[in-house]
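The complex appears here minus one protein chain, its other protein chains still in place.
After this line comes chain A, so read on.
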Amino acid sequence: MDRVVPQAVPLGQMEVFQALQRLHMTVFSQSVSPCGKFLAAGNNYGQIAIFSLSAALSSEAKEESKKPVVTFQAHDGPVYSMVSTDRQLVSAGDGEVKAWLWAEILKKGSKELWRCQPPYRTSLEVPEINSLLLVPKENSLILAGGDCQLHTMDLETGAFTRALRGHTDYIHCLALRERSPEVLSGDLRTAKEVQTIEVYKHEECSRPHNGRWIGCLATDSDWMVCGGGPALTLWHLRSSTPTTIFPMRAPQKHVTFYQDLILSAGQGPCVNQWQLSGELKAQVPGSSPGLLSLSLNQQPAAPECKVLTAAGNSCRVDVFTNLGYRAFSLSF
């Protein structure tokens, strides 16, 4: 096996520290700008980096194009989730939600547009916000977090309207069901607003040694895919029955529907592509040992930047121009 021989650069204290930081960096979340040309990525040190997808994908791309255009310290703790409205980038991490203007974000030293904290019950530990969800019809933001509640926040007024309880453990992921205004949330034991599907109880998909938690959730109106501790399964929502179980050993952290495929990523360096019937179509290896977030750039304004980006347990964000192979990696 080829060993990469590193350059003999004398390393002082600063360089060693930076190298160690990069080694232990995890990118938790990604979000695409409304114009489709920029990608924001948030990591476990609370930094958000903005990458220029158009520059990196252009034919004159150099090494510097794969570095962030701007990096700033957004939160004190890790940035667990980000979501983009048509003008703002909303990021959430350790108990706080902040918003940034996409138009201003490229200038260094930009300040956040607003920040607020959902009302928490416990004061001993600030719960983290694992997932954000935009409900465009109501123009509101739903936060799911470590205090086992779903908070709804109105984007215009900034006030927290509702708090939905019912989960017994902290909430990992949210998905919006388009046709009927339902929000699906998954945690240790799945509980929806309307229905409770206890995934782990079903024999086919439970995997006790991994635990009961639901790490990822995606929905396509009638169908839902969820996975995590239990195996990755496709459910029919109306009847609440599992239809297909995908034979993936490693727990999956992110899953999404794309055209007629299901893309999933989790522990293990590959992005998996599944047919709806349960067959594995392709396994495309990335550069990180584990993936936490997938993002598809489907913004209509920038069709040339239509790429899939995957990020996880490293400082690199993989860019797939064609779902069949990894084109290159952007790095912090």
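The working rule: a contact is a pair of C-beta atoms (placed from the backbone, for glycine too) under 8 Å apart; a residue touches a chain by one contact, two chains touch by 3 or more; residues count from 1.
Basically, contacts and distances are computed from a predicted model.
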item: Among "GATA amidotransferase", "THO complex subunit 5", "Trafficking protein particle complex subunit 5" or "Proteasome subunit beta", the UniProt name of the subunit that does not appear here; value: "THO complex subunit 5"
item: Option from A:H151, A:K253 or A:R326 whose C-beta touches the chain left out; value: A:K253
item: Omitted-chain contact residue, chosen from A:G36, A:G146, A:G227 or A:P242; value: A:G146
item: Chain not shown: contacting residue from A:P136, A:P289, A:P303 or A:G324; value: A:P289
item: Residue ranges of chain A at the interface with the undisplayed chain; value: 3-4, 6-13, 15-17, 19-24, 26, 28, 77-78, 80, 124-125, 128, 130, 146, 170, 172, 208-209, 211, 213, 215, 253, 267, 289-290, 292, 313
